[in-house]
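Following this message is one structure expressed as structure tokens.
With one protein chain removed, the remaining protein chains of the complex are shown where they sit.
Chain lettering (A and B) follows the sequence in which the chains are written, and residue indices restart at 1 in each chain.
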Amino acid sequence: MKLRDVKDILDAEVFIGEDCLDLEVKTAFGADLMSDVLAFAKAGSMLLTGLTNTQVVRTANVLDIAAIILVRGKKPSSDTIELARQLNIPLLSTKYILFETAGRLYEKGIVGCLQKVETNSVRN
Amino acid sequence: MCETNDNLYQESFTIEGGNFNNAGIVSTSIKSILKKLGIPNDIVRKSAIVSYEAEINVVSYAKQGVVNVTVKPGRVQIEVIDEGPGIPNIELAMQEGYSTADRRIREMGFGAGMGLCNIKNYSDDFHITSEVGKGTHLIMTIQTP
Partner (left out) sequence: MKVETIVQALGLEVKCCRDQLGKEVTGGYTGDLLSDVMGNSREGYIWITRQVHQNIVAVASLKEHAGIILINSSQPTDDTLEKARTEQIPIMVSDLPAFEISGKVFNLLTSKT
């Protein structure tokens, strides 16, 4: 699926990345805790989140996330938009809650991603 | 620079404690530098993740910190030294879910007690020492092929 299809499925507003809508996407990761994203999300996935601060963009950059989808009609701050522009990470916003955003994308064939880090006894 | 110099690359950065607007800026720089050096993507990613979590910790808890990034044959080493409150019980702090984060940190999406676990899990070698009232010292090593 292309990012353009994601935009249509979610009736999303594009803040950054209007020129990247032909990007191919297959997987998504939904979370509100950036440390979870850092622990589990795979490169090339879309990040679905209810957070809108600049750390979302930093996290996406660190992980080579394909695109950020803000849920629940959340609008990014101007700092967040500016950073996404600098780091060239598509930034979209949908009015759907995370549950429904995931549901609509899953229905159309996007799958979840879970990259298990080797656990060194810290997790039980 | 005085040690036996097999460094392919070395650079230091400073992190300003409490400045949440800039949190992550050092890791972003490290990532782009490592990329430019031609280091494989997964190594760059791991390096960026551990430095980012460490950077968030410095911003969240310390007055300031220094990050030394060294690329040597076979490994990337990231050292983070902060001037801060230190960690009284490292074993406890390493437990997943343990956190002393305040609301501001949690609102950023951090403070769930996973940072040090993430750092440990993504490092091939991880050392932590801390002195209460002085600061914390992390050394993360990521092997390169």
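One rule holds for everything that comes next: a residue touches a chain if its C-beta (ideal position, glycine included) is under 8 Å from a C-beta of that chain, and two chains touch if they have at least 3 such contacts.
This structure is a prediction, so every number in the text was calculated from the model and none was measured.
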item	value
Residue in contact with the excluded chain [from A:Ala28, A:Ile68 or A:Leu83]	A:Ala28
For subunit A, the residues touching the chain missing from this view	28-33, 36, 40, 48, 50-51, 72, 97-100, 102-107, 110-114, 124
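By definition in this document, only the chains that are shown with their structure count from here on.
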item	value
Complex interface listing, subunit B residues touching subunit A	21, 23-25, 27-28, 31, 41, 45, 48-49, 52-53, 56, 94-96, 107-110, 112, 114-115, 117-118, 120-122
Of subunit A, residues touching subunit B in the complex	32-39, 43, 49, 51, 53-56, 58-59, 61-64, 79, 87, 117-120, 122-123
